[in-house]
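All protein chains of the complex are present and in place, except for one that has been dropped.
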Amino acid sequence: MTARALNILFLLLLPFLMIGIINRVKALAGGRKGFPILQPFIDTLKLLRKGAVVSRVTSWVFAVAPAIALAATVTALLIAPGVGRTQVIAFDGDIVLCLYLLGLAKFFQLLSALDTGSSFEGMGASREALFSVVVEPALFLFAGTLALASGHASFGELFTLSGGSAWPTVAASAGTIMLFLTLLTEGCRIPVDDPNTHLELTMIHEVMILDNSGPDLAFLQYAAALKMYLFAALIAALILPADIPVLHAAFALPIIALLCAVAAGLVESLLARFRMSHVPQFLFLAVALALITLASAVYFRGGAA
Amino acid sequence: MDRVLLKNRAAIPFDDLPKISYQAMGDIAIGCLCAGLRPVALFGVPEERPAGAVRIIALFADDVKGTLAVTSVHAERGATVPSLTPSIPAFHLFERQLWEEFGIVPQDHPWLKPVRYPHDGHTPRRVEEGYRYFAMNGEESHEVAVGPVHAGVIEPGHFRFLCDGERVNHLEIQLGYQHRGAERLFRTGPLAMKSVLAESVSGDAAVAHATAYAGLVEALGNSAIPRRAAVIRAIGLELERAGIHLGDLSALCNDIGYLPGTQLFAVMRTDIINTSLALCGSRFGRGLIAPGGVMHDIDEKKKERIASTVRRVRDNAGLLAASVFDNQNVLARFEKTGTVDTATARAIGLVGPAGRASGLPCDIRLTHPTDAYSDHPLIKTVLQNGEGKAAISGDVYARAFVRHQEIQDSLRYITELLGRLDAVQDGIAAPVERPRAGMVAFSITEGWRGETLHAAVTGDQGETLRYYIKDASFHNWFGLALAVRENGVSDFPLCNKSFNLSYCGFDL
Amino acid sequence: MVFRLLKARWRHGSQAVPDPIAAQVDPMFRGFPDIAKEGTLSSETVALCPGAALSVNPVAIDLGKCHLCGACSRAANSPIRLSSRHHLGQTKRDALIVTAGTSFEQYHARAEKGRAEIRRLFGRSLRLRSVSAAGCSACEMELNATTNANFDMLRYGIDIVASPRHADAVIVTGPVSANMADALEDTWSATPSPKLLILMGACAISGGLFAASPALDRRFLSDHTPDIYIPGCPPHPLTVVNAILNYLGRGI
Partner (left out) sequence: MILTLFLIGIAILFIGSALQAALPRSVRIPLFTVAAIIGLLFTGFASVQALLNVPTAITFGCPFPLGSVTLELDPLSAFFALTISLGGIAGSLYGAGYLSGYPERSLRGHLFALALFLISMLLVVTVRAVLPFLFVWELMSLSSLVLVFFDRQREEVRDATVNYFIAMHVAFALILTGFLLLMTRSGSGDFASFAAAMQDPAFAETALLILFAGFAIKAGFIPFHSWLPKAHPAAPSHVSGLMSGVMIKTGIYGILRFTLIVGVPTTRLAVIVLMVAVVSAVVGVLYAIAQHDLKRLLAYSSIENIGIIGIGIGLSMIGMRIGNGPLILLGMTGALIHLINHSLFKGLLFYGAGALYRATHTRDIEKLGGLIGKMPATALLFIVGSVAIAGLPPLNGFISEFVLYLSMLYGAPLAAGGYGALVVLTAGALALTGILALYCFTKACGIVFLGSPRSDATDTARDPDRAMIAGMALLAVAAVAIGLYPAPLFSVAASVAALYPFPGDAAAQAAPVVTTLGSVSRALLFFVLFFAFLYYIRHRLLAKSGGIATAATWGCGYRHGTARMQYTGSSYASPLMALAGQLLGLSVHREAPQGLFPARTAFHSHPHDLVDSYLIAPGAKFIRYLFSLFRWVQSGDMAQYILYGILFLAAALVWIMGGTA
């Protein structure tokens, strides 16, 4: 029960902490001070107390989309494996509901972007849609491979890698890289997208929320941070040893999540952004890694009867 | 004689100007082009004798012999003249400006649209009214309108992209939002008291405009300035050039999200402009230059400060630029983005670093040197890029590499000038005579963005009849519009920053 | 390749100005004008001022119009001397007028703080939306410099954002040309309330050199009362940062 409570606590604290740490790493790399680490929390509290300006062109879709996006992402997070791979909501095949809830959030964010009738938001929406077309199948291939290898169907057990052969190391390494790529893509970090760029023609996620203000903006920023934390939690679930006691896991998860944030910060400090037309090829790396895991799963399993 | 030859920063009597027909001026222009001359200015001067008449003054520059050729045309307001743009595209914006200010209609000009919506123009109008945009056929293509207020902290201008998906088919740039009527203010009050106004024409090229303005006033008054003041002016100009180029390299890295380049170049820029602050009390060199010389001397302490900063920045910039221009990740974004080939660049008359990056040899400091540049000629080094070729491919990479090259040249030249300071001890300012009556004068300086021209025509009591300013952006905006075609729309900010053109220098 | 980058980064070190509030500017900087109590101004000196900021009996400089160019201080036996004090931000337009004998401390004390609930809301998180309404790009470059490695106002939670929807304050630079009046109006109405209006630079506050030009249209500034005035041409980044911090109650 405590694991579930910790899950919910981390759900509230870690996403924005990760963003704070990424900004701090980038500031240190640039030799400057930059935002305080708790700035995302402060920004969100301010935004919740601000008014909003809504475009005349938009309809109820624009008003409803942020709330749906946040609700769907939070529910998805409750399903995802947290401390010691325990889940708040767990059942067989819950990984499908988790990823499809993220799909629902993306559906309404895309609609809300198109609702404003501005070419910037349409551009952001079409880019975001394209990248998820490449990333989503990779996630399902990876999930299917884990099911093939472990024989389980629930999120927590799927991500428990066990077995004598070299399979767990292959799956863990390929899986971590793939999930980290997904974290960079879904969390709109460099080299795919640059969150604090001030050029509306190059933004992707930022430009989709160009017209949201006040509480809506707070919801959408929290949803984006949650998504990034989700993939960090999955990496943690993948890496941590199968039989880790809950107490150790309670410390291990935040540390790994924050390490992911530092890694993302370092990637952002060293890499430049890819040209927009080259990003899909970069994302096919995720699909390739999933296929490698599948091939190694079949190989190592030796084809059980 | 259909033209008069003169040097840079010289004044000639207005009446000596030959009067020829517009078409004849066109033939001269074509002749000049063949001989390698290029059009530098074309502007109208309102004449009193037949009320409503306009004297159009045309100036061409010969980069080989270092001379300027000027001629003039007599025309009525609202007259129709055969347009020169079809044969010489470089005239396209000049003719639009003439039509907007004096109503002189260029016959079958391919792109006759307002330039800057001046409040005192032929038909004064607010921006965006009556501007018909070039449109694309087919419902599947869409337009992206990046309006006056941009996402970053930059001056306003409207960019209309015609796109199909992510590819840009055509870009049309409409400016005029920054129009404050600067030229009119130069005409009111004593001309010699306008140095603060000259620095505010385009804030990021304050020293260049101030130098051109001061040179013009001195040319009209036929007064010379002390050689020490000339050296200090050159030091101020080169400091501004190095500072802005470092800022541009930082901004280019920022547009592709390359954090090390952004932060490190930005700090070097701060070093350089803090040196300007130490020199003249303003990070942008404002208050350094006034007609007759300079306002701040360089004593031993300042000389040491400038020398040490310049040495440190030159070393650090060289090291960082080497690593940035060697980084595959960065090159993948810079190369083949926003290309303007040499032929197109020459046709539309690109100037400054943008022109040099497309292979045009246009640099006023070498071709029409004045003050310190004539006494102590600048030797430009041609650095080879990674493949050992001069970077004149006309893309973002070339424009960035030219900037890196010019930073190294400017900082080396400053060190040389500091060395010459001891040799020239003739004071920093000389008295300025009043502008002579009935004269026309041109003063061109090589600002960091390219040639910056100030021209003036004085009436019979020495009052300023017409004050004409042409910033290098006047030529290069059309280069940006061409560079973006066939590129991804997400690469536009990179091309825009590689040009880094002035909006207020264009709108005045 | 990486080795050179690391070497360059090592030399770069940490560049942040340790404490922007207490930091001093290079003594050459032309800042707050000290006017001798009993000094007089000749009419030629008054004519010297490009922004017509000087006034006689009592001798005073309107910092809203002053370009801090130092022309008056260089005039013969002029009572004005420009110090390098750079905390010049004010919250009232007439507070910008410096009469003879006013010390910098008195001038700085006049700068009031924002309303209590505004300070509570934006105290640690303020987003600026910059509108360049015909600014000559000097103010724009200095505003950009406030977020660079040296002055880095991000450390106080202040940043510049892309869309007015995300902004809490609109910061105007330039004399508001007629061609930019509509765009400024639309940007202001696109910003969610509660919101602040900040004027940066002499041009924005009074029209500066171009005050008399018919190409301007400053009706917007008469309809909306600005919250912060930042004089200077262009104001030093530290002036901008401290003006905002004073308003938020976090300055000295």
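Order of writing sets the chain letters: A, B and C. Residues in each chain are counted from 1.
Criterion: a contact is a pair of C-beta atoms (placed from the backbone, for glycine too) under 8 Å apart; a residue touches a chain by one contact, two chains touch by 3 or more.
Bear in mind that the values here come from a model prediction, so they are computed numbers and not experimental data.
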{"item": "Contacts of the hidden chain among displayed chains", "value": "A, B, C"}
{"item": "Residue among A:97, A:172 or A:292 that touches the chain left out of view", "value": "A:97"}
{"item": "Among B:67, B:141 or B:329, residue touching the chain not depicted", "value": "B:141"}
{"item": "Contact partner of the left-out chain, one of A:41, A:159, A:180 or A:219", "value": "A:219"}
{"item": "Where the unshown chain meets chain C, residue by residue", "value": "131, 163-165, 182-184, 186-187, 189-190, 192-194"}
{"item": "Contact footprint on chain B, counting only the chain that is left out", "value": "85, 89, 92, 110-111, 128, 134-150, 156, 158, 162-166, 169-170, 344, 347-348, 478, 482, 485-486"}
{"item": "In chain A, positions touching the absent partner", "value": "48-61, 64, 66-68, 70-72, 74-75, 78-79, 89, 91-94, 96-97, 99-101, 103-104, 106-107, 110-111, 113-119, 121-123, 125-127, 129-130, 132-133, 136-141, 143-145, 147-151, 153, 200, 210-211, 214-216, 219, 277, 280, 290, 294-295, 297-298, 301, 303-305"}
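One rule holds in what follows: only the chains that are shown with their structure count from here on.
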{"item": "Overall pattern in which the protein chains touch one another (line/ring/star/complete/other)", "value": "complete"}
{"item": "Chain pair with the higher count of C-beta pairs in contact (A-C, B-C)", "value": "B-C"}
{"item": "Chain whose mean Cα position lies farthest from chain C", "value": "A"}
{"item": "Whole-Å separation of chain centres (CA-atom averages), chain A against chain B", "value": "48"}
{"item": "Centre distance in Å when chain B and chain C are each reduced to the mean of their C-alpha atoms", "value": "28"}
{"item": "Chain A and chain C, separation of their C-alpha mean positions in angstrom", "value": "41"}
{"item": "Residue list for chain C, restricted to those that touch at least two other chains", "value": "9, 12, 15, 148-150, 160, 162-163"}
{"item": "Of all residues in chain A, the ones touching two or more other chains", "value": "29-32, 198-200, 203"}
{"item": "Interface residues, chain B side, partner chain A - complex", "value": "142-146, 150-153, 165-166, 253-260, 262-264, 267, 327, 329-330, 332-333, 488-493"}
{"item": "Sites on chain C touched by chain B in the complex", "value": "1-2, 4-5, 7-9, 11-12, 15, 25-26, 28-30, 48, 50-51, 67, 69-71, 74, 130-145, 148-150, 160, 162-163, 174-175, 177-180, 183, 186-187, 203, 208-210, 212-216, 233-234, 236"}
{"item": "Chain A - residues contacting chain C, complex", "value": "27, 29-36, 39, 42-43, 45-46, 49-53, 196, 198-200, 203, 206, 210-214, 217"}
